[in-house]
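Missing here is one protein chain; the remaining ones are kept as they sit in the complex.
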Amino acid sequence: MSEEEKKGGWGAFILGFILAFLVGWYFFSNWFAVPPLYGKLEQPVAFDHVKHTSEDVGCSCEDCHYFRDDGTWSGVPRLEKCIECHEEPQGESPEERKFIEEYVEPGKEIPWLIYSRQPKNVFFSHVAHIKIANMRCEECHGKLGHTRKPPVYVYSRVSRYPQHTVMVMEECIDCHNKHKAKKYCFTCHK
Amino acid sequence: MDAALIPPGVKRCDFKIFLGWILFLLAIIGWGAYAVFLVWYKALNQTNMNNYFGFGIWITLDLSVIALGGGAFFTAFLRYILGIDKLKNIISLATIVGWICYASALLVLGLDVGQPLRGWHIFWYANVHSMLTEVAFCITTYFIVLCIEVLPIVLENVQLAKNRFIHLFSHNLHEYMYVFAAVGVFLSFFHQGSLGGMYGVLHTRPFAYRTGFFIWPWTFFIFILSAIASGPALTLLVTWILQKVTGRRLVTKDVILLLAKITGSILCFYLIVKFIDTWYWATHILPEKGMTLKECYQGWFGPYGLWLLFAELGVFGIIPAIILITPRFRENEWLLAVGCLFDCVGIIINRFVFTVQTLAIPTYPFDKWVVYSPSWQEWASTIMIIAIGALVISLAYRYLPLFPQEPELNP
Amino acid sequence: MKHEHKYKSGPEKYVMVIDIDKCTGCGACVIACAVENNLPVRTDETRKLLSVDWLVIYKITNGKPFPKTRIAYIPRGCMHCDNPMCVHVCPASATDKDDKGVVSQIYPRCFGCRYCMAACPYHARVFNWWDPTFPKGTERGLNPDVSTRMRGVVEKCSFCNHRYQRAKEKAMLEGRTTLRDGEYITACAEACPTGAITFGNVKDPNSKVSKLVKSPYAFRLLEKFGTEPSVYYISRQEWVRREADRYFEEKAKKISKE
Partner (left out) sequence: MLTRRGFLQFIVGGAIGTLFSPLPWRMADELALCTQWWTPQGPKGRESWDYSWCQLGSDVVGLKVRKIDGRIVKLEGSPLDPIGRGGISPLSASSLQLFYGPTRIRGAKKRVGQKGKGKFEDIEWSSALKMLTSKLKELRETGQSHTVVCIDGRGRGIMSGLIRRFCRAYGTPNYIQIPSDEATPLAIRLMQGHQGRVGFDIERADYILSFGSQLFEGWGTPVRMMAAYRCLKEGQQTKIVQFEPRLSETAAKADEWLPIKPGTEAALALGLAYVIIKEGLYNKAFIEERSFGFDAFKDMVLERYKPEAVEDITGIAKEDILRIAHEFAKAKRPIAVWGRGKGDIPSGLYEVMAIHSLNALMGNINRGGGVVSFKDISDTFWPEVPLDEVAKNAQNIERIDDAGTERYPLVTNLAHRFAENISSDRHYPVNVLMIFEANPCYCLPHPEIMEKALKKIPLVVNFSSFMDETSLFSDLILPNHFYLEAWEDVTTPPYLQYPIFGVSRPVSRPLYKTQHTGDIFLKVAQGIGGAVASALPWGDFKTLLKDVAKRVYETREGTIIENPISRPWEIKASPNYGSPDEMWEKLGKGIWFNPNVKFEDFKTPTGKFEFYSKKLEDLKLPALPQFVPWEEGHSEFPLTLIPYEKLMIANDYIANPPYMMKALEETVLKHNDIFVEIHPFTATHLGVNEGDLVLLKTPFGSARVRVHLYEGMMPGVVGIPLGLGHKAYDEYLKGKGINAYNIVAVREEKATGIATWVVTPANLIKIKRKGHETRA
């Protein structure tokens, strides 16, 4: 072993540390959301919430998002709801024309990307949160209902779950703790 | 060929012979690795476990190696805490054997759980009421401690030790070893006990259920005792095998006899406790659960027959206890080996009945006995783990100065 | 020392009462359970100890020789014990007991250590030894209310908890937080053509189950183990009661007095 080697100092160590640190944060935290772990997708149709709820169109939230008679939540409306107004183009926008050509005419359901999509093993009761706990939509969905353009959909390619906008179990539990709501496994799991 | 790696002052067999032995072990390990691959790729249907036998040979192996690995912490306890200095001549081997046992246990757990990718849930979502959680935490931390204990032994390798830094590091580590030994002893006590507790708390399985002290059923303490009583026996057995295989004397007889005496005494104590426990269980706990001793065994000679009880406590309990406690017997080299072997077998049977027989006993009055026998994949992976142990010991013996007395005993 | 789960039920405590004398062992409950809960099927299901079954029917016999032999059927799902050993032992908190009496099992949390199976004397818990398979095409009939389970996890009867969730949503829309008798029943209870299975809230004094559990012929399986099951059985035949339980004589005397 040469003297030179012995005096090597900590340079290589620090270099390794910083490099790994940066690579780890850049590729694996969902802040940057870059491939290969994360993917970004645009919604199939650039739906404008503001436009629809503006005075000249005059839709209310409940027109599309409502409770069904059995207490379940309707979620995102189906194509049949869109067709009620968009059988024929309502305006000049090329987005709308594209939407009619691609979905309305062939009668194909729009594959919406659900920002707050919960896993299949999770049961979320909208009615419990809205009717019983009197929460507002914004508390969980933020300003989504006031956007002019749908935000980018960020998801993980491994777990296939959306990022950023989705609620994870820790958040559910925090809120349930705060409001002293039940938090048995079967309160939310199925 | 590998002369540069061999510790100074000792002789080792020809490299070709050693290579042959290693290749033989690797062949076994390869076969086991294929079984492991099958289990991970195709899931646990590759085993012969079923909904009645959620625990099989792997858990038996797991509990056995952890008990037998108890030699490490107990020898460390004797050496570092009680200051029995003589044992420094065997402590390295005890530590290596312990490390092998615990590494095997963790490997087996990785095989045995249905969803290994989620294995960390046991730490992240820990249920503090579960004895298994306690086991998982303690085994993992103790394994880390064992790694630290093993590290200086590895660093004593002639080539590694040439590095000044490594040399100093391992030397310093040696200085503080009693701290790790103390931590290790504490951790070991808990998980050895918790493993017993795992079964002892099962008030739904009268065969395993025991009342006890505070949150711990008696099995908690009995398992600790049995681990202490059998761990050093395995260390002695390995030493004996090494001496026989290599034809060299590695440890002076007084060290061996001392450890054998301690082991024997504890085994006697353990057996007394175990007899009382068995009596109380048969006469109090079982009737309280609406069961009889007869219902817990499949006749005399069935697969889960009463012979198991006699084998565990009689042949593989009382006999080794007598051998180890009697100076005249334990001084006989062969009898000592038999004693140590029987001691280990007794504990393995104990662990076997607690894991497998507990589940085999019909719980419903109308249910039938179901017999479990492992699939080849289970055998292969089990044998693989034993082969890995042999491999590690072979390498350690060849390249590390495990036995400080070896140079002077083999001039 | 006993490991007792300190269980406190809320205003609801669901129990099941099975009248063994009415059960003809037809198996409609088993099938209804399988369809409702998306149970997987393999091509060879004859090794019963490897099958994923939430509800099984035990056939017990009085042990007498021909022609005095009699048989009875005991449908057995999860007992939803008030002192559930499985909950106590699960290292990853994948199972709990909620205030309405249901012992849960969370599949994505479970990592398959099977300690709970060792703890359950009823064999109510089963393991997914294989990846779940459904005959080709029948995935279209899967129930979205129940998540399917992946290999390597333990599963068991959930008292059709999703039906509770469904019933509760409907009630909440109407502004109610409690359910009426019969609004939430399990798939097996609903399917039973002889009405042998009754399900309901035992704390509701008007429910059917609250009357049935008081029957002098009511008993539970393996009561001596101290598990406090939520599933009650009724049989007027002494031999059935004796066979189905680690029977104790005190109880026999109590019944003969009445």
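In order of appearance the chains are A, B and C, and numbering begins at 1 in each one.
Simple rule for what comes next: contacts are C-beta pairs under 8 Å (C-beta built on N, C-alpha and C of every residue); 3 or more make two chains touch, one makes a residue touch a chain.
Just so it is clear, the model here is predicted, and its values are computed rather than measured.
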item	value
Contact partner of the left-out chain, one of C:Glu36, C:Asp98 or C:Asp245	C:Glu36
Touch criterion as defined above, residue of C:Pro108, C:Gly200 or C:Pro229 at the omitted chain	C:Pro108
Among C:Asn83, C:Gln105, C:Thr148 or C:Gln165, residue touching the chain not depicted	C:Thr148
Missing-chain contacts mapped onto chain A	4-6, 8, 10-25, 27-29, 37, 68, 70, 72, 74-75, 119-121, 156, 158-161
Residues of chain B (touch criterion as defined above) contacting the omitted chain	48, 115, 117-118, 120-121, 370-371, 373
Interface with the unshown chain - residue positions in chain C	21-22, 24-28, 30-32, 34-36, 38-39, 41-49, 51, 53, 59, 61, 64-67, 69-73, 108, 131-132, 134-144, 147-151, 187, 190-196
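Assume only the chains that are shown with their structure count from here on.
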item	value
Distance from the mean Cα position of chain C to that of chain B, given in whole angstrom	39
Chain centre separation (chain A, chain C; CA means) in Å	38
Intercentroid distance (Cα basis), chain B paired with chain A, Å	51
Residue list for chain C, restricted to those that touch at least two other chains	94, 109
Of all residues in chain B, those that touch chain C in their complex	43-45, 49-55, 112-116, 118-119, 121-122, 125-127, 129-133, 136, 198, 201-206, 211-215, 217, 288-291, 358-359, 363-366, 370
Chain A residues touching chain C - in the complex, by the definition given at the top	67, 69-72, 119-121, 123, 125, 127-128, 131-132, 182, 184-187, 189-190
In the complex with chain A, residue positions of chain C that touch it	94-99, 102, 104-109, 144-148, 158, 161-162, 165-166, 168-173, 175, 177
